[in-house]
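Missing here: one protein chain of the complex. Every other protein chain is in place.
Let's look at subunit A:
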Amino acid sequence: MELFEVKSEPLSLEDITKKVERREAGAITTFIGTVREWTKEKRTLYLEYQAYEPMAAKMLAQIGKEAEEKWPGTKMAISHRIGRLEISDIAVLIAVSSPHRKAAYEANEYAIERIKDIVPIWKKEHWESGEEWIGNQKETVPYPSGRPHL
């Protein structure tokens, strides 16, 4: 049971929640990142995710380690899906357990922000009007300009 994984198969919220369940936990927060149909006026038909898989899994694990240092007592699991995803499909799941809820919320949000900075995973938008590899989520830095922070 890998806490941090990149895979092509559909992701299960139940499975990832089980990975962080512990007797000392009083809270589990989960984040579900899904494929959105509309971004401003652009309609997405489907997405394609690609990863540098071994390094991506390592970087996800690094995020978990960072979170444990910042919020001692938290336990994290992250699963990211790659390949072709349809509208509403789950692209990423993050689960965090902790003795108290605040740390679980904060560590969970930290994880998704870090994923968008340092994990070598890319998405290609297939719109009605064309296609493009996206450089970041705000679409302000489409590949190949710009450079995310480490």
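By definition in this document, a residue touches a chain if its C-beta (ideal position, glycine included) is under 8 Å from a C-beta of that chain, and two chains touch if they have at least 3 such contacts; residues count from 1.
We take it that contacts and distances are computed from a predicted model.
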item: Chain left out of the displayed complex - its UniProt protein name, from "Sulfate transport system permease protein CysT", "Molybdopterin synthase sulfur carrier subunit", "(2Fe-2S)-binding protein" or "Anti-sigma factor"; value: "Molybdopterin synthase sulfur carrier subunit"
item: Selected residue (touches chain absent from view) among A:11, A:67 or A:91; value: A:91
item: Omitted-chain contact residue, chosen from A:58, A:84 or A:100; value: A:58
item: Of A:13, A:27, A:87 or A:118, the one touching the omitted chain in the full complex; value: A:118
item: Touching residues (missing chain, whole complex) on subunit A; value: 33, 49-52, 54-56, 58, 80, 91-92, 112, 115-124, 133-137, 141, 143-148, 150
